[in-house]
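A short write-up of the structure that comes next.
In this view, the complex is presented without one of its protein chains, the others remaining in place.
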Amino acid sequence: MCLGIPGQITAITDADRLTGMADVSGVRREVSLAPVADGPLDDLIGQWALIHVGFAMAIIDEKEAARTLDALRDLGEAQEALDAMAEGQKALEGSQ
Amino acid sequence: MCLGIPGQITAITDADRLTGMADVSGVRREVSLAPVADGPLDDLIGQWALIHVGFAMAIIDEKEAARTLDALRDLGEAQEALDAMAEGQKALEGSQ
Amino acid sequence: MKHVTEFRDPALARNLLGEIARLADQIGATRDKPTRIMEICGGHTHAIFRFGLDKLVHEGIEFIHGPGCPVCVLPMARVDECIEIAERPGVIFTTFGDAMRVPGTRGSLIQAKARGCDIRMVYSPLDALEIARRNPDREVVFFGLGFETTTPSTAFAIQAAAREGLGNFSVFCNHITVPEPLRALLNDPHMQLDGFVGPGHVSMVIGTHPYDFIAEEFGKPIAVAGFEPLDLLHSVAMVLRQIAEGRAEVENQYARVVPEHGNPASLAAIADVYERRPSFEWRGLGEIDASGLRIRPAYAAFDAEEKFGVGYATERRHVPEPEGCACGAVMTGRIKPTACPQYGLGCTPETPLGALMVSSEGACAAYWQYGGARLAAQ
Amino acid sequence: MKHVTEFRDPALARNLLGEIARLADQIGATRDKPTRIMEICGGHTHAIFRFGLDKLVHEGIEFIHGPGCPVCVLPMARVDECIEIAERPGVIFTTFGDAMRVPGTRGSLIQAKARGCDIRMVYSPLDALEIARRNPDREVVFFGLGFETTTPSTAFAIQAAAREGLGNFSVFCNHITVPEPLRALLNDPHMQLDGFVGPGHVSMVIGTHPYDFIAEEFGKPIAVAGFEPLDLLHSVAMVLRQIAEGRAEVENQYARVVPEHGNPASLAAIADVYERRPSFEWRGLGEIDASGLRIRPAYAAFDAEEKFGVGYATERRHVPEPEGCACGAVMTGRIKPTACPQYGLGCTPETPLGALMVSSEGACAAYWQYGGARLAAQ
Amino acid sequence: MALRDTHVTMAHGGGGRAMRDLIAEVFTDVFQPPGHEDQARLMVDALQKPGARLAFTTDSFVVSPLEFRGGDIGKLAVCGTVNDLAVGGARPLWLSAAFIIEEGCEIAMLRRIVATMDAEARAAGVTIVTGDTKVVERGAADGVFITTSGVGVIAPGVDLGAAHLRAGDAIIVNGPLGDHGATIMAARGDFALQSTLASDCAALHGVMSAAMQAAPDIRAARDCTRGGLASALNELASDAKLGMVLDEAVLPLRDEVRGLCEILGLDPLYLANEGRLVCFTPPEQAEAVVTALQTLPEGQGACVIGHVTDAHPGQVRMQTLFGGARIVDMLIGDQLPRIC
Partner (left out) sequence: MALRDTHVTMAHGGGGRAMRDLIAEVFTDVFQPPGHEDQARLMVDALQKPGARLAFTTDSFVVSPLEFRGGDIGKLAVCGTVNDLAVGGARPLWLSAAFIIEEGCEIAMLRRIVATMDAEARAAGVTIVTGDTKVVERGAADGVFITTSGVGVIAPGVDLGAAHLRAGDAIIVNGPLGDHGATIMAARGDFALQSTLASDCAALHGVMSAAMQAAPDIRAARDCTRGGLASALNELASDAKLGMVLDEAVLPLRDEVRGLCEILGLDPLYLANEGRLVCFTPPEQAEAVVTALQTLPEGQGACVIGHVTDAHPGQVRMQTLFGGARIVDMLIGDQLPRIC
């Protein structure tokens, strides 16, 4: 449920209405900053937020993101993974 | 000014609103009989009226119509008329 | 077509043309010194050209095309006011088709419609009323225009709306009357007319007596005529016979339709709903005293001028006639359309400059469309 | 795409698949006796099929697709009520695109639109608000649906409308909550689940504590997860590790987005605008106590149910589920979509019979569209 | 029977399965175009004769109401394009048909329209070989618009055109004028008129080939559609730099058409036709053409209505009932119903 996509806040468009511009891979849309406007609005510029139905619902925590990826990198690549990949390949060719 | 055409009243369609059906060469239209409804409405059925913008504006007096035509028939056809026709023919061919 | 076909009989037309020629010769009408008969009504102008009657009658008879086209005489400012109303949100503006093309300073109703106004052509004010019934949440305005022929129809429509309590219906009233401009014409010292063909359908409403002053005060013969070609030729013959016999009377060629005292129900409806304006503007003729009607205060709720605060209900903007327009001179019979410097150049039916090029009933448009000028040119 | 591409890295996916396989073997999960993990959220279901994850993970792991698609669980009667509102004269009915296809007893909103209702797709409730500002003479209704992720957006919109005095804006509220149906599922004696993948975007609003009862009362592990494939695989590994280690906790895989206590501004807006309904109907699950929200009396002017007197504001019509629909059994993980007698026959995405075929997030639709069944069939 | 909807929705235009089902069930199952590619691939011997030419034409059809006495928009779309080929002396071979459909359009009506098209095409010996459908939002079209294009072959030696007109040529029409325009005006309901009028809509390939056989020196032909006979003649007069004279007394007009025109203040010469053509022959071949046409259902009312003249190049004139004369000019804009 609940399609969400990271976008970068590039500008404040209306401080009264708490709106700003979000950029998702070059596509821009004015969004409400209401859920994340708990400090000076200008501090939001440059930050990445999770965009859902035109609202910046959460600021993405860069450190947590890095930490998660680090954890994944630490996992060793095991034989089982390769088996799994082979399974996928079979499915692809309809032989499963 | 004031396009008008004879139509025959073929039916009363709404006695309260004083409307009836008029027939002009097979094309029918509901018209207001208000201007000519000075007697029993049903007496209008079969009569010819002068129709203008959806109103039966006048009942056509058949006797007067006949009298007018009779007067015209009585006129002799004179040489001047034939001259006039010839003029018209010249105009038609662009030679005038 | 009963009551039509009989009056288009070529054999009887030949009789009449002969009679006209005899009478013309008798009174000494010649091409150089013609007898000038004004057909007051645009419908007659139209019929003359449609059936080519001008080329058929004796060369001593000249038709002068009168001011009797309600579409032509509509001033620019009035069209602007229509558009002002039509632009109000929620308005459905209804009109006869021929009023769609009349230019105002901001273009015509056709162009206003293209710009997004909800403008609808109707055949009858009754249809506008029906649109109002079916669209209770919209304001439906009917563009009431026309001479006494048409005035009863909008009067009956307003009475019906009042009866039904149809609060979303109103009429933008531009009704005008025939006798007043005729009097203005006859008072014009430049005017040289020998007789009149009277408007048949106006007369079926008002009767023949409103023209008495033409005969009595100005000594000009007049015959009220129907619109079929025989009617027209017949009335010309009647006028010529009056001249030949030295009479000046109001005669009724169209007795099958026109009662001497008009139509009582229609006259009553007009009297109930309308009153005279002090004056009204005519395109090409200017303001003419007492020549227009307005809706009485009792029916003010159905008066679009009052409802929307436009036109005579407010400070009216003065819109001057276009430069170089000779409509006034043509309409008073002083010059032919072709003598207007704008004819066919600045002024054509596609881009009418003056009133008389606007409607196919206008003298200039009829000249152009049916080739009055061009037939002769070649 | 920052924060996206990194989480689609195939190399890291291989790491995770290996980890999952190790853990699955460790806990003895096999094809015949699989470990059953429910991804609660339809977005996770969608991602599983979009990236083909179900075919990649160890064969001892079985995904059970949860009830977390707000479009799927919309009951027929609610769609009928939408159409009832949209049919009112003057109404502009605005909705997210995916709600357009959900069938009611009188067809879907797509069909109502084709019949003439003014139904417009918007991306955001803010766009509906803007439509209301621009159309002051129309009633603009927004079809508010979604879980806690989406609820704040309509709450903020209603607050803005109230601030601006936008009297022509209202919300038809169908917001529902995640914890209550989970409790209902866990209470179901037929239910056999070994752990949960928690809804990441709902959690960014409500935080992770609302799931504590899953671990504490029912002893099941849960990991709140993001929506990229690595997120999903990571959370599966986390759940498996809990099982392997005999733990039952609420873990947060999606810490970059989900704060432990949720989003204070959003929670405040929800609390200000909404209150719990005594119960709310879910397609396939029936009425669930306290699982839906309604607009508080203070904001009744913006409540379409009140404004138009439909739905819970009136005597509601009971619409039974279609015959032969096995949605309830699929949604509670008892059977796979393919085991439903209607799957692919009476029920396809073109003509959905049950809730789960309606949206591409529904388990049956995802199975069908991405070929869950057909890939295997050949 | 994958199509369960009764009305067209936006889904039917989306490029997906709903569209495919609509196209298959409503259109291609009936038209049965050859092949399944984006373009029809066609061979015809007649085109490969030395001197043969290809004729190519297109028209969009918009009409309200979509169905009316005497036809529907589909019949117009097939006949109109067949006629534009036929009046050029071509044998019509293939049509394309592109539909722009308004959301909410009744599918049963679409089926009726398609059935009409199929029947008309078969009767005219043409095949609808390729097509397209688009769906637009409610209020972005008016029910359905159809654009047909046609390809035909003009046999070696056949060359009709305004340039071949000569003074003295007879002007022939194949039947009463204005039936279509009057029918639509009455059917539209705006003016609350009732009549038993029916559109003249018809394919005229048979009329044309009969005329070409009867008059080996036939000069030119035009179908008198929008703008009526008057517009067709004015265009030809202007192209040919010759004049035309019509005889009002012999113009074929139905009573109802006259009546409708009198009520609304219209001129029937400007009313649209969809099954009427005007053709030009040397005077001595005119009678043969009229006789030949009168044997055909679409030519029963054929008659000579006037002649070509060099007296007033570019002008169409009418000899009125009384021998008066008037110009029959090009229409300015639309014909609008008048009060005066």
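A, B, C, D and E are the chain letters, set down in written order, and residue numbers restart from 1 in every chain.
The rule is simple: contacts are C-beta pairs under 8 Å (C-beta built on N, C-alpha and C of every residue); 3 or more make two chains touch, one makes a residue touch a chain.
Predicted, not measured: the structure shown is a model, and the values here were computed from it.
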item	value
For the chain not depicted, the shown chains it touches	A, C, D, E
Given E:L47, E:A119, E:L253 or E:V304, the one touching the chain that is not displayed	E:L47
Which residue of E:G168, E:P216, E:P283 or E:G333 touches the chain not shown here	E:G333
Residue, one of D:G60, D:P75 or D:P349, that touches the chain absent here	D:P349
Omitted-chain contact residue, chosen from E:D142, E:D255 or E:D310	E:D142
For chain A, the residues touching the chain missing from this view	1-3, 5, 7, 24-30, 51-53, 85, 88-89, 91-95
Interface with the undisplayed chain - residues on chain E	9-20, 35-44, 47-48, 50, 52-62, 64, 84-85, 87-88, 90, 94, 96-100, 129-134, 136-137, 139-142, 145, 147, 149-152, 154, 161-162, 222-223, 225-228, 231, 235, 239, 270, 272, 330-335
Where the unshown chain meets chain D, residue by residue	1, 4, 8, 10, 13, 42-43, 49-56, 69-71, 96-98, 100-101, 110, 120-124, 127, 145-146, 150, 229, 349-350, 359-361, 368-371, 374-375, 378
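Criterion: only the chains that are shown with their structure count from here on.
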item	value
Pair joined by more contacting C-beta pairs (C-E or B-E)	C-E
Chain nearest the overall Cα centroid	E
Chain centre separation in whole Å, for chain E relative to chain A (CA means)	60
Where chain A and chain B are represented by their mean Cα positions, the distance between them in whole Å	81
Touching two or more other chains - residue numbers and ranges from chain B	1-3, 5, 24-25, 29, 52-53, 85, 88, 91, 94
Chain E, residues touching no fewer than two other chains	191-193, 255, 258-259, 262-263, 265, 311-312, 315, 317, 322-325, 338-340
